[in-house]
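Left out: one protein chain. Kept in place: all the others.
First chain written, first letter: the chains are A and B, and each begins at residue 1.
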């Protein structure tokens, strides 16, 4: 699985906002230009980004294997026709290029994931998105991070308990609704306890924000992000 | 100082607090005992405005709680059952910082308070630990640190020993004793008084929403029969 890994690469030292800007610029221009020439340049750039974040190509491809399956299937589906000539090379090529740009965008976002701890992302959200939505999204991301393993444990326990009681012999609807109902009621119990703790600790709209500052390395990278975003329109 | 003046509270027409009057001084260590359903949790939640009285008044340091919830909630720190569901961050230090951040304190002051609160619960230097990797007793202590970082005059705990084994229970108790020795008032709801009586200045017991016993442990232990409370043997 693709996650944050502590390291000391160039990307690890960048401000999360810079890295978000690069991804958005890269995605915009990749989506706008599914041409061989543009994709050639973007491939080189994606390679640089991955090297800058210490991302392993093989592991990233494994992490995105399900998406890759669809990306590989799309050109085949596009190419196959129901009558002569049975395979339309032009349609398959267009779809193949379109799929390839998606792969590049995935690789670039893997660099962000590997190099950015949740704490930094939360700070970036709280400092970039103004007002109440920014505060709720920032704290919300921290809460999802905190509760993800807890709820995974809940779901696993529920499934094991069902299996132990011959749950595999029950109908699929029955099983899905049992997992859903138990999962939901446990989640709500936890949420209601969490909300007491948030209230008791004075959950506020205007807290002291987590520290975050651009360094000198960020500025040239931000320029690259802006150039990428602008190139989407040419 | 926490004052209850003829407080009543009903859930769905069932009277859960019935004309409760009570004064808790700064620095007092008070045990709140009583059977399940006797109203302990409901009483505690009035101390910081999580619940408001149907009639009567609750004051913290002379101010009615609902007039200044921020003041009440930072003066009265609260820790609930199931500490696992009360954390907002996946790591210890970030979680303890949540309260002071909401108060809008400067970052230096927040860092100072986090360090002091962690030291007070014997978790100094553990700020980067993952909450999920802690033992139950450590999680309870971090939850207490989260309340202490608000620098409250009173610490209120609702059955904090549930699910803890004896060594973990002792580690929490020992911390409460040292906090009390340093002048923090403690109000502790529990139905197991075995090893806490020697720490307490005062025992209050409830039955059906009323205070039926109130006095120093030595004088009142004999009056706890029939209240479903575990008392020290001998």
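Following the convention adopted for this analysis, contacts are C-beta pairs under 8 Å (C-beta built on N, C-alpha and C of every residue); 3 or more make two chains touch, one makes a residue touch a chain.
Note that in this section contacts and distances are computed from a predicted model.
Chemist: Between "Tryptophan synthase alpha chain", "Acetyl-CoA acetyltransferase", "BioY protein" or "glycine dehydrogenase (aminomethyl-transferring)", choose the name on the UniProt record of the chain that's been left out.
Modeler: "BioY protein"
Chemist: Wait, the hidden chain, what does it touch out of the ones we have here?
Modeler: When the full complex is considered, the omitted chain touches A, B.
Chemist: Quickly run down the residues of chain B that touch the omitted chain.
Modeler: 11-12, 50, 68-71, 74-75, 100, 102-105, 150-151, 153
Chemist: Where does chain A touch the missing chain, residue by residue?
Modeler: 1-4, 20, 23-24, 27, 31, 34, 63-64, 66-67, 70-71, 73-75, 77-78, 91, 94-95, 98-99, 102, 105-110, 112-113, 116, 118, 121-122, 124-125, 136-137, 139-141, 143-148, 150-152, 154-156, 159, 172-177, 179-181, 183-185, 187-188, 190-192, 194-195, 198-199, 202-206
Criterion: only the chains that are shown with their structure count from here on.
Chemist: How many Å are there between the centre of chain A and the centre of chain B, using C-alpha atoms for each centre?
Modeler: Chain centres of chain A and chain B, defined by C-alpha means, are spaced 40 Å apart.
Chemist: Taking the touch rule as given, give the residues of chain B at its contact with chain A in the complex, in rising order.
Modeler: 45, 48, 50, 70, 73-74, 77-78, 80-82, 84-91, 94, 98-107, 110, 131-132, 143, 146-147, 150
Chemist: Flag every residue of chain A that touches chain B in the complex, lowest number first.
Modeler: Residue positions touching the partner: 118-119, 139, 142-143, 145-146, 149-150, 189-190, 193-194, 196-204, 206-209, 211.
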